[in-house]
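To start, the structure itself, in structure tokens.
Right after this comes subunit A.
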Amino acid sequence: MADVYVLADLERGRPTDLTFELLTAGRALASDLHVPLKAVLLTNEAGLIAPSLGFADGVVAMSHSSLEHRNLEAWSRALLKILDEKPPKVLLIGISNGLLGLPSLVAGARGLPLISLCRSVTAHGEEIVGDPVLFGGKIEAEVHAKGGPVVVAVRPGSYSAEPARVQRTVPVENVEPPEALETRRVHFKRYADLEQTDVDITHCDVLISIGRGIQSQENIRIAEELSGLFRNAAVSSSRPLVDQGWLPRTRQVGRSGMTVKPRLYLALGISGAPEHIEGMKSSETIVAVNTDPKAPVFEYAHYGVVADILTFMPRLAEQLRKRKPVVA
Partner candidate 1 sequence: MKEGETPRIGVYVCHCGLNIAGVLSVKSLAEYAGRLPNVVVSRDYKYMCSDPGQELIRQDIREHGLNRVVVAACSPFLHEETFRRVCASAGVNPYFYQMVNIREHAAWVHSHEKEKATRKAEDLIRAGVARAAKLEPVVRQRVPIHPAVLVVGGGIAGIQAALTLADAGKKVYLVEREPTIGGHMAQFDKTFPTLDCAACILTPKMTAVGNHPNITLWTYSDVVKVDGSVGHFTVTVRRRPRYVHEDLCIGCLLCIESCIYPDARVASEFDLGLGKRKPVYIPFPQAVPMKVVFDPETCIAVKTGKCTRPCVDVCGVEGAIDFEQKEEFPQIEVGTIILATGFKTFDPHRLPFYGYGRYPAVYTSLEVERLLNASGPTGGEVVLRNGKKPEAVGIVHCIGSRDENTNRYCSRVCCMYAMKIAHLIRERTGAEVYNFYIDIRAPGKGFEEFYDRVQEEGVHFIRGKVGDVTPETPDGKGRVVVSADDTLLGRARKIPLDMLVLAVGLEAQADANEVRRLFNITCSEEGFFVERHPKLAPVNTFTDGVFLAGCCQSPKDIPDSVAQAGAAAAEALALIDRGEMELSPNFAYVSAEECSGCKTCVPLCPYSAITLEPEHGKAVINQALCKGCGVCVAACPSGSIGQHLFEDAQIFDEIEALIQGVAANGEGAR
Partner candidate 2 sequence: MDLDHVLLYPEGKSLLTCIQCGVCSATCPQEAFMEYPPRKIVAMLKAGLIDEVVQSGSMLKCVSCYSCQAKCPRQIRLTDLLFPLIRGRMFEGGGIPAELQKAFLDVQRYGNPLGRSTSERSDWVARSKVPIRILADRPGPVDLLWNVECYPSYHPRGQAVALATARLFHRLGLDFAILGSEERCIGDCAGYFGEFGLLDALIEQNLTTFRKYDFRRVVTSGAHAFNVFAHHYPGYGFTTPVEPVVGLIGEELPKLRPMLKTSVPHKVTYHDPCCLGRCMGASALRCYFAPPRKLLEAIPGLKYVEMAHHHENSLCCGGGGGGMWLDTYYRDQGMDRLSERVVKEAVAAGADVLAVTCDYEVSRFEDAVKVLGYDRKIVVRDVLELLDESAGGEAAV
């Protein structure tokens, strides 16, 4: 019986929250399958990071300079060598921006079963079952995989990271880097930080976050007025509005934007696509307002209101004007 592998997601050399979420997921799966859980570590210097993955029963590591930054080509070639040499039962990869595409590259190259977009992964006997969330959360599926190793791509935010944050020395199995890393065609050049000329929404206490329900760019003004009624508040949004050019990218919450943890997250007219949820689900209090009572956002919110935000926002502003903003 082979292992359950979890690929460590690293950002500037540090395991991300997603890594620990997946270790949590992997532990449950490994228990079901009665197999060990192992973390796969691809980096330039595995030894430094391995102890932080102490929740796993062991670490399978490969060190090479080309693996320092999540270069998909390098990582896929590295992973393939590991899969060839030490095939697991299941390989869990988190869907972060840095790793997006990697499960497909690996599964595609070897013709392995792949279930992507999963919110959870379980074992039904020998079968691996994923539950992908489709169409921005409008449909859920149940997908069974045959054979193996099975590659499962898991959405961020699906599991708790906390239980997996265990620091200890773990056995490390080193795998030699393949030749192919030397002949790779993609080279990491540099990081480029976005210029911070706008407010930093990651440091706001209150976020008035708007989605497509705002209907027109002009109405953003109403949200801004609302935000003016709180201390240390700003308007943020889901991705479509930013893509539309209605708000700067610095205001985007979600996987390709910012991950935020404000004291109050007011989700206005946001249906709650999984990509967005991952960026805000850790907020202290989440209030969602949406016309559609079935909107997925209500699942994550603490308080829900079924209403049109264009009607609701002015009413809320009216009530807020009667109160003083709290000194932060």
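General remarks:
By our rule, a contact is a pair of C-beta atoms (placed from the backbone, for glycine too) under 8 Å apart; a residue touches a chain by one contact, two chains touch by 3 or more; residues count from 1.
These made the cut because all candidates are chains of the complex that A comes from, given by their letters.
Nothing here was measured: the structure is a model prediction, and the numbers come from that model.
Here subunit A is displayed by itself, and among the listed chains 1 or 2 from the same complex, it touches 2. Subunit A contributes residues 212, 215-222, 225, 244-246, 308, 310-311, 314, 318 to its touches with candidate 2 in the complex.
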